[in-house]
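Omission of a single protein chain aside, the complex is shown with its protein chains in their original locations.
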């Protein structure tokens, strides 16, 4: 069980929510990238607790400290190790989970699996907090890709029933990507953003939470990244996307929608302007036969509602083997989407970097 | 680029649609399984071309020939190598794809990637035919799991807009699994099956094709299979499911539907009957924190319509760099779903076996 | 337990000595090599039983049959699968090993490990016969390397106390490599070869066997193959060399001899002819810091005497738990060195190809 990602990269993420540090260890990253610290910190800040008024009031500064792999600000080809200090922990909040597992959390399965011997404070290693070191690796990859003309953007496509507009599936919307990264809520249609805000606030007021969907686009990819079958691009994206806590679905291009189409309406017809071969549609999401086809890669990721809610829930007291009621206190996001966007971008960037390193 | 699946198993699939043989090589499979050849052949037959009146008239017998790893009918702990002879090929059908890539196929990306030097007859290594060796591995895994009380069933949830009923998410429907495997069309509601049949026939009559969704359930799993993050169960299922050609989406439990729910309505509340801890709902699809939680695992897979259609499509003559029209002859399934069901079961079985071997 | 070799290649070898087939499965091998079948068969013939008058009278033709990965005689970038039919087996010879394990063989450890449930006929998967598929992979790699100007030669440095002369450590003796491959006994000094022959014949006449040392040189390597520590060249060579049955020692350059030297006498001083940087000695065997340094790579491999001997040996009847006497019949090489030379070349070629593919 190595818990690593990558065919060429070897990424592992370590520590738990309430350890002194969490961190990441990344082998195989190319030498020669001059790390833009400001850009990295900006990415981390978008994911950090307290980054939006919609999230948890728990604040972490989330400053990555590099222990190896970066010399004089430049990646040196060695394994990159980075840590983040965990601050602002309140471990006492979590003693109850050992007896009354939280619905929607890993608690029950983890307790059974480990015979009760596992650190579940703050969610332990199952916590969404582990996406912070994922963003360190992702931040480096985003910078590496940008130098190669590959840009990645993501936005909140929906929260509850409120929807943003879709990315234009055949356009490389780099300018939009930049704009989205600066908005407090990463939505294209700011009016939709206002409605989403209201949905979140309503859920919070009711001690509840709400889920949503993120959409991500990758522009500037060369043709032919990925291989058939087990090394296919879709599987390699999906594998890292499903490692983000709370993700329950991943689809490319038209995704589940393509299942209701006819072939004549789902195939992306080719045309040429005399120089290049293109398609006018992108139902396939930029991937055919496991390979990128030159169109932007486009996928969507479904996030479940934050499972920690103040509302009363039914659970079981394991010590007494009796049904009981649980209301979860503490500081929790009523919706994970606003902070999940940079995590999706990071996961995408790691997958693309690994795909590029096939060659 | 090893094109292998598995943390514990090492599965590779080799050959192309129009080679003499295709096959699979499987390391790490446990010793001691007495292979039930009839069951294996029955699985292969469900996937084979010509297995239903709805599919391609191209017939392949698809008999696996084991070259290693099975002694006296029992797996011996060594690498298992098996091949299938490719019969009934008509390579002449495919000469055109080098100049006029088929929309919805890997042709264009593969030609660019390999500078034109790649065998695309019958789809080459990108062909759905490669799912036959996947079923050999899957068939062995299904038998291995059955001995451990783990059963896997799948059905066609939808074709076009016609829908079967869902699996009951909290029931281990083993008897239903057995029944489904015997039906010509793997549907729970046979009336829905009739309507699906009509949808497929209509598409075929119009020289078109149609997509659909498969649903799969795994019953009898122990609690705690899978790990957090990169070794999470969802990612390991998704990774092999996306290696099946034509798959564009994978979701667990409520999947994309969970994104519109409130946490109070998406968490699966625990209760006890005094002995066991269970949930009355299964929104999470049997996986929390990357681990199985004791409920059946439940996921859905979106398949796009078969890209090979007789209807005219726009494409480009690469030699002349001109727009042109293509109509694909040959023998193609108007809908891949009927034959995809045993492939989904196989992929699931391989993933579960690999998860079990973590321990 | 994947039993594979390679960071970039994925080589596995399957089957056992008395199965119908043995074979190899090789992923990651570059596309585009036009396979020289004659050269491959010549390599296989040098290793095959009956290849010299000094070996076992058991004859195998050892013709590789390629099942995948080679199209129209050219490697196509897919996984390469090849088998060899096992002919001329006499399984009855081996029934005794289950009760009276042969000294110097894997029998006892294998029986304990597998609770008696393991095929040991002909040595099963522990047999030197498994080096035949290793030579298939090695033969492909040797051809791939030759196209890049990298040549590999090996000879018998010693058998018993009789010694051949050493390779000149700073010369790329390509012409000698070619000559050695044609000699019935791969020795530089043919007079030494005659003495070795006598040593082998004497051992055979006495129902005994004898060991020896092989020396191998790799010429034409670029500078800088290999990495520090775990990906170092020495470890990657050693790892595959120790997978050859009967190998008990591996040393590079001066090897164990360097341990008695002073640094002033063990370092290879640099000099320049104004254009290149070279060394006049090669104590390091062409590897420093895990990397090739531009000098020929030079290593030696110690082989133990064939453990199967006709002479009486003490062993134990496991069923009666009593001491007993064993005399091994059957057809065995009194010395493995003559047939081991192409295996050492093959192992070296596989390791070098894997090192080259780092880049």
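For reference, chains read A, B and C in written order, and residue numbers begin at 1 within each chain.
To be clear about the criterion, a residue touches a chain if its C-beta (ideal position, glycine included) is under 8 Å from a C-beta of that chain, and two chains touch if they have at least 3 such contacts.
Not measured: the values here are computed from a predicted model.
Under the touch definition stated at the start, the shown chains contacted by the missing one in the entire complex are A, C. When the full complex is taken into account, the listed residue touching the unshown chain is C:309, out of C:154, C:192, C:309 or C:349. One of C:52, C:75 or C:158 touches the chain omitted from the figure, and that residue is C:158. Seen from subunit C, the chain kept out of the figure touches residues 1-5, 7, 11-13, 101-106, 108-110, 112-114, 125-126, 130, 158, 160-161, 203, 208-213, 223-224, 227-232, 234-236, 238-243, 245, 247-256, 258-264, 266-272, 274-275, 277, 279, 283-285, 288-294, 300, 302-309, 311, 313-316, 318, 321-323, 358.
For subunit A, the residues in touch with the chain missing from this view are 1-4, 10, 12, 14-16, 19-23, 25, 27-28, 31-32, 67-69, 71, 76-79, 81, 83, 114, 117-119, 125.
As a convention for this text, only the chains that are shown with their structure count from here on.
With centres computed from CA atoms alone, B is the chain lying nearest the middle of all the protein shown.
Here the spacing of subunit A and subunit B, counted between their Cα centres, is 26 Å. For subunit B, the set of residues that touch two or more other chains comprises 1-4, 12, 114, 125.
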